[in-house]
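The structure follows.
Heads up, one of the protein chains got dropped from this complex, but the rest are sitting where they should.
Every chain is named by a letter (A, B and C) in the order it is written, and numbering of its residues begins at 1.
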Amino acid sequence: MSTIAPARVVLEAAGIRKQFPGVVALDDVSLRLRSGEIQALVGENGAGKSTLIKILTGVYQPDAGSVTIDGAPVRFGSARDALKAGISVVHQEHNLIPQFTVAENILLERIPTRLPQLVDYAAIYREARPWMKTVGLDMPATRSVSALSAAQMQLVEIAKALSLQARILLLDEPTAAITPHETGYLFRVLRELRAQGVAVVFVSHKLEEVFELADRVTVLRDGRNTALDHEIKGLTQDQMVTYMIGRSDVLAQLPARPARGEPVLEVRDLATEAGARGITFSLHRGEILGLYGLVGAGRTELAKAIIGELKVTGGDVLVRGRSARIRDLRDALARHRIGYVSENRKEEGLILLHSVLTNMSITIWRRLRLFGQWIRRSSETAAVMPLVKQLDVRAHSLAQQVGTLSGGNQQKVSLGKWLAADVEILIIDEPTIGIDIKTKNALHELIWNLAANGKAIMVISSDMPEIVRLADRILIMRNHRLVGDISNSHDYEEVSAAIMSRLS
Amino acid sequence: MSATRTVAVRTRLTELRGTGLLRTLGLLALLIITAGFWIFFSAFATGFTSDFNLFFLLRSAAIAVTIGFAQMVVLSIGDMNLSVGAIGGATGMFAGWLMQVLGVPPALAVLLALALGTSLGFGNAALVVWTHLNSFIVTLATASLITGGMLILTRARPFSNLPDSFLGIAQIELGGVPVAPLVLIMLGVALVLGLVYRSTSLGREMLAIGANRQAARMSGLAVGRIVLVAHGLSGLLAALAGAMSVAANNTASPGIGSDWVLASFVAPAIGGTLLSGGLVSVSGTVLGGLLVATISSGLLLMNVSNFWLSVFLGAVLLLAVGLDRITRTVGGAAS
Amino acid sequence: MVAIWRRMSGVALGLLIVDLAGALLLTVVTPSFTSTYNLFITGRDFSILLLVALAQMIVLAVGQMNLSIGAIGGLVAIVESGLMVSYDTPVVIAIACGLVLGAACGAVNGLLIHWTKVNSFILTLGTSYVFAGVNLGITHATPFYHIPGAVASFGQARIGAFPEIAIVTIVLAVALAVFLRQTVLGRQLLAVGGNPVAAALSGLPVRRVIVTAHGISGFFGAVAGTLLMAQLGEGQPTIGVTWILPSFAGPIIGGAVLAGGSAPLLGTVFAMVLVSLISDGLILVNANPYWVQFFVGALILGGVLLGRVRAVGLRDVFRLKSTAPPVTDRPAEEPVPRRPAEQK
Partner (left out) sequence: GGTQGGGGGTTAASVAIVPGGPHPYFEPMRGAIADATTDFKLTKGSFEVPTDWKQDLQNQLLTSLASKGYNGFGIFPTDGDAANGIVSQLVSRGDPVVAVGGCVHEPTKTSFCLATDVGASAYTAAKTVIQAMGGKGVLLHGTGLLTDPNTQLRDQAVKKAVGEAGSSVTLITLADIDKDAQTADTAINQALAAHKDITGIVTTAYNPTVAAAKALRTLGDKRIKMVGIDDDPTTLAAVKDGFLVGTMGQNPYGQAYIGAYALDQMHRGCKKKSDAPYFIDSGTLLISPDKTATYANDFKTLTKQITDGFKAKYLSC
């Protein structure tokens, strides 16, 4: 570990321990932050990154260990305390007030006032706009947050954290849900902040980003430090992965797959209430079809229109060659064997209050029933258990509340329920948002194998490397229209250039 | 090191522990609190353990719990039913009319009343599902409609010549112990509901849409149909509670049910049912109903001056609920 | 004025139309509806019940409930009249004591909810027993007669058809609107209601907000109790016993979301107008008493349905499957914007 000039250390955590019922999330973990540096914090899903950040920001109190700021020990009783101490944070889960406007959310904890205590709305919009521009959020500041997509919300969160102009900035997977385009904006800002002497913690599962941006890295594995404050320079990707998971051979080559079969889902000249027009494509058995586009391009809306969640105003959807009027997901699942993994796992994907078991088996309750209604716990467990293993869901028991799983593990559960249902057509919206590199690879292999076994899969992703790695063909969407359909050569440079040319 | 830990996690995966344990702890706390009051009142409240008192205590708890169940099943889907009292009153009058005026045998009369209650519940559900209006407001309005309809049809005339075979379920003691058959009916209902929520698809579906309606729909559940069933079940249970009250009061009186609305939330809420949906506790509801009945009976016997009684009742209720929450937290529930 | 019109939610607008139609109908059917005396009486009742509804609305805004509004109103009226009648306390001091007591009762609700994390429904039910019990313990259900004439005559005072009591209500309602829309604490209150976790993580003072909401609720309940005492001319122990229903009916018909985050003030006002119109109308047309309950139910249902039709259009009201999440779960005051035109 490198030596540091103590004067530059602004925040130091040492010997942090945090226990949750049934699990030790952090065990003797340390972190050192210096001004004018970007510190990456990496590790597998469930390694304890978010927990550490929550401890640094007063959301949780550590069971043991100390946190010092500028050498003086601090104890944060609440998020408010941390804020006052000059720490600004973007948490992994969205923390916005849906009923409020974008601008109000950005300035939530320091609303500008006229006279004492009277809200100055003009000032809110005036002050929020530059921050929206900074993160590339191009919309009226008066828009209600409830109308935004997951990615747009993420940008609002980032704008909010930046606008605090704190000297310590903690970002928990800020880039998970946004495209390279917006990521570019963010990185530019972060580098500027670094130049101004701000200390930044950056959590990401995308190692390319870590190497591109960070100066130093702290790695957690199973709640312990495997690297502390390590210089990025000179570190290879393999070494970093080894720190994270104990071995480096994770990015295996995907094997060859049989050729695609007959089309199972055909969309012809589809128009939706939401604004899409003239959408035509087909998805074949054994194929992985990628759907790429910038944030807000309308990919999610297209998927929802296909499964009957949004109103279709024109055109046809054919399933296995027959015209299908899909009423809702129940219909899609029961009659057409179509599944949809939502990009918004908190609201649409998971029942956070309930257990891993019931979340995974929800799609097959109808199939598990005996005597009309009865569900035998043992057959349910038997149906779910192999998937839990296959997906490597890290839960301390099947009865653990999904809401208390780490973000990546939640994503696995939300995918897992469709695997349990054994659907033939699977639309996966942002499959690996917030998923660590090992699991991501495992999921890629899984999707790959599903296709090899004859499933038809559509992958919507804002993660260009992912799309390039997985898809056989890539559809490109822009402003609610399909603007390209290219077959994928899996050569990143070539394909990404091709995609970007359609988008500009 | 990491490898062994992963294995450990995996083997533990098969056990069904964790949240289940916490729920049990909460329940245990409630049980201890209730038991504590029983011991306290037995020692200090003269007459608390008399057969006469126990008989009434258990009987009124049984009715309160059944009313609580009627609310609990709609709470489980994240809805509310403000018409439990109206349904209980109207179906009680209907049963009374069947028995007294038409001479229908009690069993059949109760069955028909239950059917009426179920259909009224279906009516609530239909409005909720079709209009997308909040269940609170729909059932607020239907409560008026149902009570109004009952008043119009019966001219508020009670039915008080009911067959002894029917009244027996509330009045007689079972084999020398101070327990009315009513209490067993309630326990039977509790057993069935417990099984429904534990191990049936329907129970799971209700809880799922209660916890997150959107996610449940997007997992392929038939939300509309489940809402229908839950409200129907609520109507059925309200009707059952109505019949139980009629038997306990010897009379089908138009006033039955008029004061159930608030009470219906108390037992479930104390028992740990989330008012926002997705989490119910059947045994908690039973204990919650019993606790309230115990406290009010015990305090009355302790000569707490009558007008100040409600002050004590409120304070003790708050204390009990507060203690229960504290025990849960100490027991390790996550924040 | 234009701004208000534009900001008005669909529900409020729908209710306004229903109200106007109802008032027109009553005017045509029974001319006595517009008589000065009837408008005075109905307006006076409305003024008090509106305060009760607003007292509930403010706690619904933070996603909680207050079942003790009526008990607080009753207790405050008893304490005030008791001070005036039995201890000859000057009117201003007695009323000040009462109002402070009301706000304090509310604040205690808020503090207890924050500390114990007990559901607000069950907690305020518990405290309502306490407040009502103290009321009965003091009075043994017998009123305090002969409150000072100044108070009693304020309850009867009117300028034409306009009850002077209504001045208090108007001032408080406007103050509440300004508070919610224009003050930092008001915005924080709605933020906590909209997403408590996010609000806490954003460093908002959650406890202060919860206590404030409940304090305001208690204060409004106390004012309502005081005004009713003035109207009745005596300290009646029964003050507040029938408030639970109107307190919820107002905000909820008005478009409040039980989950919190919305405070549809205009909707609540128009909903309470509807409630007042219904009860006055039933008396004006001399409805058969046996049918009254039935009518009330039908009218409430009809009213909210019409409001809903106005808000989402007839086609969508009865649409079995919603294309978007049910409209009930959306905030009422800030309608979700339409997609920009250029994307059509």
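Keep in mind that, in the parts below, contacts are C-beta pairs under 8 Å (C-beta built on N, C-alpha and C of every residue); 3 or more make two chains touch, one makes a residue touch a chain.
What you see is a predicted model, and the numbers here were worked out from it, not measured in a lab.
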Fill in the blank from the handout: Output for the hidden chain's shown neighbours is B, C
Exercise for the section: May I ask which residue of C:Leu25, C:Ala96 or C:Ala141 touches the chain that does not appear here? Expected result: C:Ala141
Fill in the blank from the handout: Across B:Ser119, B:Gln171, B:Ser199 or B:Ser283, the one contacting the chain not displayed is B:Gln171
Exercise for the section: Among C:Val91, C:Ala177, C:Val241 or C:Ala259, choose the residue that contacts the chain missing from this document, as touch is defined above. Expected result: C:Val241
Problem - Positions on chain C where the hidden chain makes contact - result: 30, 32-33, 35, 37-38, 40-42, 44-45, 48, 132-133, 136, 140-143, 145, 156, 228, 231-234, 236-239, 241-242, 279-280, 283-284, 286, 289-290, 292
Completion exercise
chain B positions in touch with the non-displayed chain are 46-48, 50-53, 55-57, 60, 151, 155-158, 160-161, 170-171, 245, 248-256, 258-259, 296-297, 300-301, 303, 306-307, 309-310
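Heads up, the rule we're going with is that only the chains that are shown with their structure count from here on.
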Exercise for the section: Report the topology of the inter-chain touch graph, choosing from line, ring, star, complete and other. Expected result: complete
Completion exercise
Whole-Å distance, C-alpha centre of chain A to that of chain C, is 43
Problem - Whole-Å gap between the CA centroids of chain B and chain C - result: 29
Practice task
Please set out, as single numbers or ranges, the residues of chain B touching at least two other chains.
Solution key: 214
Practice task
Would you pick out the residues of chain A that each touch at least 2 other chains?
Solution key: 309, 328
Handout entry: Residue numbers on chain B that touch chain A, as the complex places them
Key = 1-3, 5, 9-10, 12-20, 22, 196, 199-202, 204-205, 207-208, 211-212, 214-222, 274, 278-279, 332-334
Completion exercise
In the complex, the residues of chain C that touch chain A are 181-187, 190-191, 194-195, 197-205, 261-262, 321, 323, 330-331, 333-334, 336-337, 339, 343-344
Handout entry: Touch list for chain A against partner chain B, complex
Key = 20-22, 221-222, 245-246, 309, 328-330, 332-334, 340, 342, 347-355, 357-358, 362-363, 365-366, 368-369, 373-377, 381, 385, 388-389, 394-401, 404, 417, 421
